[in-house]
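Removed: one protein chain of the complex. Kept in place: all other protein chains.
Per-chain residue numbering starts at 1, and chain names A and B are given in the order in which the chains are listed.
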Amino acid sequence: MSEISLFKVTIDGEEVEVAPGTTILQAARQLGKHVPPAMCYYTKLQGSGGKCRTCIVKVTAGSTKDPRPMPKLVASCRTPVMDGMVVANETSPEVIEARKGVTEFLLINHPLDCPICDQAGECHLQDLGYEHGAQKTRYDFERRTFDKIDIGPYVQLHMTRCILCYRCVYTADQITDKRVHGVLDRGDHSEISTYIEKAITNDFSGNVIDVCPVGALTDKTFRFKSRVWFTKPVYAHRNCPKCTGKVTLWYKGDDVLRVTGRKDKWGELEDFICNTCRFETKKTADWVIEGVVNVDRHSVISQNKYTLKAEKPVVPELASKHTGEGTWDHQLK
Amino acid sequence: MKPLFSEEALAIVEKYVAKFPEGKSKSAIIAILHLAQAELGGWLSPEVMDYVASILKIEPIEVYEVATFYSQYYTEPVGKYVLEVCHTGPCALRGADEMISYMERKLGIKKGETTADGLFTLKGVECLAACGSAPMMQCGLNYHENLNEQSVDVLLEEFKKESKVRRPFC
Partner (left out) sequence: MGKIKILTKDIGTPNLQNIDVYISKGGYASVEKAIKTLGPDAVVEEVKKSGLRGRGGAGFPTGMKWSFIDKTPGKSRYLVCNADESEPGTFKDRYLMAENPHVLIEGMITSSFALGANRSYIYVRGELIYVVRILQKAIDEAKAKGYLGKNILGSGFDLDLNVTCGAGAYICGEETALIESLEGKRGNPRIKPPFPAIAGLWGMPTVVNNVESIAAVPWIVVNGGEEYAKLGIGKSTGTKLISAGGHINKPGVYEIELGVPVEEFIYSDEYCGGIWKNRKLKAVVAGGSSVPILPANLITKTANGEARLMSYESLSDGGFATGTMLGSGGFIAYDETACIVKNTWNFARFYHHESCGQCSPCREGTGWMEKVLHNIEHGHGKPSDIDLLVDVAKKIEGNTICPLGDAAAWPVASAVRHFRDEFEWHIKNPSAATQPGAVFRNEAVLA
């Protein structure tokens, strides 16, 4: 194999070497530090990104060959690195200020109904607001609202919360065989919709819930069952003829309240899962339990996990086989 | 799907499609929707849009996405004559708002409404690239420029006498 010469990139003063074609965002993820927030970009969805503008960064030197700075802030998720590029993310006051602006734009028409939103606790907009938002809103106009609609038996669309990241549209386009929902209308009237009432029945349609960064698309089989931070995520798999069958089960006591795909540390799905696994396979007996999820995102879910000594879920199979592996205590040592 | 277009209209569709390379017929959607609006009732009902999707062999949602994006497509029924008065800056400097008010009084409707007889819909629209002959309006294919109250009166009378609806298509 011929050796690929790597590009050296500096992000907030730290160097990382990445393959040509890597974006600034992915380079930062490889570095593991100074990672810009991303509300619309999704690694597995082709064409995603560039829209929300939260990941904007300052390129202070374009490359070794052409060290001029880029004239405007750029979307790190869609800008490929060059050898010798120097990027300022958290160290640039200009970036911080612009990101604060973007956060405000995303929030002015958001309902802020977190107390009754199923996404609360695992909402990327909540995290973004916490890290980059202002304490007060300057927007004193009526917020945009839409009626909630059911798109099929399993998914509810609450458009009022949507930030128009387009991820669900790309998912339907690329993961399912027939897209029935899309972005309609224009400007700030744009909405995700099926236009005329249509059920989304595709076997992989449930993935739109997992890719949604906010509580706009929620799992009807889980709605209002529990706050997510009172549930305990456990990795499990089963032999599924349609998908990899690798999932996360969300337990409350002995009950599986929800099944989702597995997400990596950036909140992105590792595999898209089918609707049978997601919505119709909710008994522990249906699954081979692998172990509890090590929640390392800064969400409230981890807060709960790291302070409580868990007694449940009881995972008999693993506990007996592997001396305590698979219990919370073991995982949290 | 049962064809809604006439033979003549279908021949025009073929001409639109022929402007694009093979496999790129979706490009013809913009022109086809104009034609559909002109030929099939003056607005784009879900039935009409589904029909256009079937012609182009694309999913209906792809048609809805396009139809709701562009301001010239009407996704609700409109009057036989849609009077589209430009109300953007340069026209506003030369009396566009006053012209709209006059037409509102004359027609007995507000901007955005349709007369009870279904003859006229009055709309304020954004710049039509005729700033040098303001105030102006578009009705169907035609631009009517340098409007004043008298010329509007004459136009509206002419429209009332015409029998054919004039909706533009390429």
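As a working rule, a contact is a pair of C-beta atoms (placed from the backbone, for glycine too) under 8 Å apart; a residue touches a chain by one contact, two chains touch by 3 or more.
The structure presented is a predicted model; accordingly, all values stated were derived computationally and were not measured.
Visitor: Using the touch definition up top, pick the residue from B:Ile12, B:Ile100 or B:Ala130 that touches the left-out chain.
Guide: Selected residue, touching the omitted chain: B:Ala130.
Visitor: Need a quick check: the contact residues on chain B for the chain that isn't drawn.
Guide: 19-21, 24, 26-31, 33-34, 56, 65-66, 69-73, 87-90, 92-94, 126-134, 138, 141-143, 168-170
Visitor: By the contact criterion defined above, which parts of chain A meet the unshown chain? Give residue numbers in ascending order.
Guide: The missing chain touches chain A at positions 49-53, 56, 72-73, 75, 78-80, 97-98, 101-102, 104-106, 108-109, 138-139, 141, 163-164, 166, 183, 185-190.
Simple rule for what comes next: only the chains that are shown with their structure count from here on.
Visitor: Could you put a whole-Å number on the gap between the CA centroids of chain A and chain B?
Guide: 42
Visitor: Touching chain A in the complex: which residues of chain B?
Guide: So the residues of chain B in touch with chain A come to 46, 59-62, 64-65, 68-69, 71.
Visitor: Quick one: in the complex, what on chain A touches chain B?
Guide: Listed in rising order, the residues are 178-186, 194-196.
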